[in-house]
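For this view, one protein chain was removed and the others were kept in their places.
Right, subunit A next:
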Amino acid sequence: MSLRVLGVAALVAFGLVDSTASAVALSDAAGRYAISNNGSSIRFAIGKIGGGGLNGAFGQFKGTIRIDGGDIGRSRVDLTIFPDSVGTGQGRIDAFLKSDAVFDVANSRQIIFRSTSVQRTGDNSAVITGQLTARGHTFSEKFAVELQGMKGGQIRFHVSGKVFRSRYQMDVGTPIYSNIVAFDMEFSGRRG
């Protein structure tokens, strides 16, 4: 198969994916959805001086997404993350993250996000602003959301955003490790 044929195939495939995504508009998705751990993930990455970084994920979280069909701006997202479920693939790093150095899970068992506003940025995208509370500190944070698909009462979102960890008394290791935590999240919600 020539490179040209491969290129055309890639363009066709991209076009199909794109048309599928745009077919699902936020306004069509009105309703309340419970975030399911199945098919959802909350991954994070922290850059490290000299290259590379720390990658991890939270295994346990719960939340709801309420999409207002009439006014997307009135939609709400509530998310609770259990930092005790953090995993990086390295037990000692996990223990360090759970310790008083970072999440302090002995005294602070939840990280909570409550949206305060949703600003539509496209047919299937929005920016969600909300209050993020961790270790007793609350700050306003923004996340970019993209509706990825809807099928049989299930909805899928991709969410990304960057958070300054120093705001939440989690700045241990800076500047060796970046102050910025990049979140890359997939949420699968079931209507009801």
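Before moving on, here are some points about what is shown:
FYI, contacts are C-beta pairs under 8 Å (C-beta built on N, C-alpha and C of every residue); 3 or more make two chains touch, one makes a residue touch a chain; residues count from 1.
Operating definition for what follows: contacts and distances are computed from a predicted model.
According to UniProt, the chain absent from the figure is "Cytochrome b561", selected among "Acyl-CoA dehydrogenase", "Cytochrome b561", "Spermidine Putrescine ABC transporter permease component PotB" or "Insulinase family protein".
From the set A:Gly50, A:Gly70 or A:Gly192, the residue in touch with the chain omitted from the display is A:Gly50, counting the whole complex. Set against the missing chain, the residues A:Ala45, A:Ile72, A:Ile93 or A:Val127 yield one that touches it, A:Ile93. Where subunit A meets the omitted chain, the residues involved are 48-50, 52, 90, 92-93, 96, 99-102, 172-173, 175-176.
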